[in-house]
Structures are given as C-alpha cells and as structure tokens.
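Only a single protein chain was left out; the remaining protein chains are all shown in position.
We call the chains A, B and C, going by the order they appear; numbering starts again at 1 in every chain.
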Amino acid sequence: MNVIYVFSIVLAGAAALAVVLTTDLLRIAMLASFYTLTLVIFFLLLQAPDVALSELVVGTIAYPVVLVVAILIDRAE
Amino acid sequence: MSYLPYLLAVWIFLVGLFGIVRSRNFIHLVVCLSVTQSSTYVLLLSIGYVKGGTAPIFKDVKPGTKAVDPVVQALTLTDIVVSVTVAALLLSLAILGKHHAGTMDPEELHPMQG
Amino acid sequence: MTRRIRLTVFGVAAAGFAALLIWGTLGIPDFGHYRGRYGQILNHAAVKERQTTNTVTAIVFDYRGLDTMGEEFILFASVTGVALLLREQRKDVPRPRDEVRNEAVRAIGICLVPAVLTLGLWVVAHGAITPGGGFQGGVILSATFLLVWLAGSLRTYVRLTPTPYVDLTEGTGVGGFVVTGLIALLIGMPFLHNLLPYGLAGKLSSGGSLPILNWATGLAVTAAFLLLYSEFLEERSFVIAGKHK
Partner (left out) sequence: MDVLIPLPVAIPLLAAAFLTAFGHFMGPRLDDVIGLAAAAATATISLLLLFDASGHDLVYWFGGWRPRDGVAIGIAFTIDAFGAGVASLVGVLVTAALAFSWRYFDEVGTLFHVLMLVFLGAMIGFALSGDLFNMFVWFELMSVAAYALTGYRVEEASPLEGAINFAVTNSVGSFCILFGTGLLYARTGALNLAQIGHTLAGHQADGLVVAAFALLIGGLLVKAAVVPFHFWLADAHAVAPTPVCVLFSGIMVELGIYGVARIYWTVFAGVPETHGPGFRAVLLGFGTAGALVGGTMCFLQRHLKRLLAYSTISHAGIFLIGIALLSAKGLAGSAAYVLSHGLLKGALFLCVGILLNKLSSVDELVLQRRGRELPLTGAVFALCAIAIAGPPPFGTFLGKSLIDEGATALDYHWIPLVVTVASILTSGAMLRAAGRIFLGLGASSEPYLSEEPDEQHEVEREPGRSQYLMLVPVVALAVAGIGISLVPGLEHHTEAAASRFRDTHAYVDGVLNGHQPHHAVLNFDLLTLTAPSVLWGIASALGAVLLAVAALNRERLRPGVVKASLHWLNRGLDPIRALHSGAIGDYVTWLVVGMTVLGGLFAVVVR
C-alpha cells in the first residue's frame, strides 16, 4: 500500500466532501467533474482500465453537459 | 493501511447522504445522490483488487498470469454509464417541479402535509 | 422537523450508520488479498472459450449477459422517462439563433468531429480485445454530435438528430439485444447463448455473437445520450423562448 494509493484515496475523499459542501451550482458542476477524475485515477490504480475509461468518458462528456444545461434552465427562469 | 479503500467507500457514502439531507437545491441534491452512488463503485473495485495482479486484459499478457477480479469491473462498468441517465431523469423531474412551483429548494415546497 | 433538528437527528443516526458500515467492512479480507474463485475461473476460461482477450467485456456481454440487458433497459427507460416528462410540454419550440461566430472554434470543431467519431468507433470495435466496448464507445460517439452543437449551432444539431430516427436507432439497438437472445431460444439453446463461431483471440470478429451485442449496445447508448442532450437543449430553448414571450 504505497504512497500513491494513499494520496489518491485522500484526494477522492476530499473531492467528494468539496462537491457536497459547495452550494453555487456552476462550481458544483466543475467540482463534480474533478471528483470524477480523482475516481478515474483511483480506478486505474486498482488495475480497472475498463471502469476508469467508463468513468472518464461519463465524467467529462455526458454528466457535465446534462448538469450545465439543467443549471442554465434553472437560471433562465 | 490495508483498510483505507473500504473506509473511503464508507466516507463517500455518508458524505453523499449528508449532502442530500442538507441540500437547498434539487440539482445539488442530484449531484450528491450521484456521489453516494459512486461509493458503491469504490467498494466493489477495492474488494476485487489483487496485489501484484495485472488488469484482466490478456491481449499482450499470457492468459495464466495473476490478474485482478474481472467480475466486479463488469458490474460497475455498466452501472456508471447508466447512473448518468437516471440522474438526468431526476434532473428533468426537478425542472418540471421548477415549472410548476417556481422554486428548486426542497425546503420551500412540500407535498401534502400529514 | 426544522432544519436544525433534522441535522442533529441525522448526525446521530449517521454516526450509528457509520459504525454499522465500518463494522461490516472490517470483515472484508485485507486490501489486495482477495481470493474469490469466480473471477479467477473466468480469467482463465474467457480467452479459451470465447477467444476474447478482454475478460471484462466477455463477462459483460456473454457470461452475465442478462445483467447487461437489464442495465441497457435502465438506460432506455430513463431516457424514455426524460422524453415522456419534457417532450409533453413543448409543442413548437422556437430555437435561439446561436451560431458560433468565432472562426477558430468552428475550425477546431470541424476537425475534431471526424477524429472523435473514429475514436468512438474504434473503442466500440475493439471492445472484446482492449479496454472499451459498447458502453464507453457509445458515449464517445454521442460526443461527436455534441461537438456539432458546441462548435456549430443548435439548429444544425437538431437537423442532424431528428427525433423519430434517433428513437428508431435506440429501439433497434436495445431490441437487437433481446432479439439476439431470442434467436438462441428459437434454436432450442438457452436465452442469450453464444451461437456464432468464436473466431481467433485478438481479432475484431472474435467472441461469436459478442460483437453483435457490443454494437447493438453502442448504437443504443449513442442514441440514448443523443436523445438526452436534445431533450435538455430543446427544454432550454423552450424556457428561453418562454421568457421572451
């Protein structure tokens, strides 16, 4: 259990807390993507390339777009 | 140190629930729900890890070599992609709620009391 | 309950819940010392039996194919749900004129579209050989159409993704998965049984009927995410138009 694992675990835990504590919507969208990237790193360390690719693809393409457009809809009203 | 990944899964699960309970906006609530869901991926994949094992891809590795557990990866792989569309469904419910009630704050609008 | 009472009750309950979860996870064998036989059997068997070098994709589409059919229908049902909820509201949507003026962005967008398209097709095609597959490749393929909106305009995006045909693609993709399973049933084999010759490990055609399921999933995932993006974007233009009225 060397240092990289510990570092990526602490990073993921901190990112999760950051996502939950922020209230400004656009900042949440960015932090959600950052949290996804910390998970991608952790999954790569766990020797799970398929899952890391899936999380990466979802975290950078699908989820932010849906989230940002929903935020824009919320703002537009 | 060999317990840390499972502790991370428990930590993310509880942080996500804390976010849901405390949320003042449905979009933030849906993001916290997705965070809670990602804790189950962390747990499953940490369970399947084998020290010194390669990824379960045997393209340029002899099939007999020690590898991590592929079953948990198969379970989480599909779950991750699918969870986005479920979150999108919840977001569309929130948008419809906004049309009707004019607010996205779970505190301000309650269905029937009692 | 008032907010303060709720947070204190939650604090106490979450402490107990944390204790329960930690007590549970203490029973798990140490990190890295997992000795389950299920995964190891499949690690050895998948390459020989199905000629697929990516064991995870072999499990997703063959050994536990029914799970994947269920997951795909979750994707299908939630996108249909989004359409059901949001499409009812809008009759005729006046789309805003939002062409991207900046030449640099347009140029990069036009160059990126074919690149991302080939990447998506490559990831889906090589699902059975290297990390990737229908799910991840489908999301990447949906990104090509996103680029059309981001670098072009919403009108071109909507023209490229007419709803009846995207619905058709999604229906055939998801239906194709079930039909492949039923064909095995018609010949007297169990549901979702792998029928075609398994080819040679490392080749694109390896894995028997696995590539068919892989491509059906790729089709369904791409169409599902396209539907999702267009529903949300149309909703946004409806809300913006609504405001001007």
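The rule is simple: a contact is a pair of C-beta atoms (placed from the backbone, for glycine too) under 8 Å apart; a residue touches a chain by one contact, two chains touch by 3 or more.
These numbers come from a predicted model, not from an experiment.
**Q** From the touch rule at the top of the page, work out which displayed chains the omitted chain touches.
**A** B, C
**Q** Which is it among C:Ile74, C:Leu117, C:Leu160 or C:Ala241 that touches the chain not included here?
**A** Of the listed residues, the one touching the omitted chain is C:Ile74.
**Q** Provide the residue numbers of chain C that touch the chain removed from this figure.
**A** Contacting residues on chain C, toward the hidden partner: 1, 3, 6, 9-10, 13-14, 16-17, 20-21, 23-29, 34-39, 41-42, 45, 62-67, 69-71, 73-74, 76-78, 80-85, 87-88, 163-164, 167-168, 170-172, 174-175, 178-179, 181-182, 185, 188-194.
**Q** What chain B residues would touch the chain not displayed?
**A** 9, 13, 17, 20-23, 26, 29, 33, 36-37, 39-40, 43-44, 47, 71-72, 75, 79, 82, 86, 89-90, 92-94, 96-97, 100-101, 106-107, 109-114
Methods note: only the chains that are shown with their structure count from here on.
**Q** When the C-alpha atoms of chain A and chain B are each averaged to a single point, how far apart are the two points in Å?
**A** 10
**Q** Which residues of chain A are in contact with two or more other chains?
**A** 1, 49-50, 54, 57-58, 62, 66, 70, 73, 77
**Q** Going by the contact rule already set, what residues in chain C reach two or more other chains?
**A** Residues 31-32, 54, 56, 131, 133, 135-136, 139, 225, 228, 232, 235 of chain C each touch two or more of the other chains.
**Q** Under the definition above, what is the set of chain B residues touching chain C in their complex?
**A** Interface residues on the chain B side: 1-7, 9-10, 13-14, 17-18, 21-22, 43, 46-52, 55-59, 63-64, 67-75, 77-79, 81-82, 85-86, 88-89, 91-93, 95-96, 99, 107.
**Q** Within their complex, state which residues of chain C touch chain B.
**A** Contacts found on chain C: 3, 6-7, 10, 14, 17-18, 21-22, 25-26, 28, 30-34, 36, 38-40, 42-44, 46-48, 53-56, 59-60, 63-64, 67-68, 71-72, 74-75, 78-79, 81-82, 85-86, 89, 129-131, 133, 135-136, 138-139, 202, 221, 224-225, 228, 231-232, 235.
**Q** Under the definition above, what is the set of chain A residues touching chain C in their complex?
**A** 1, 49-50, 52-54, 57-58, 61-62, 65-66, 69-70, 72-73, 76-77
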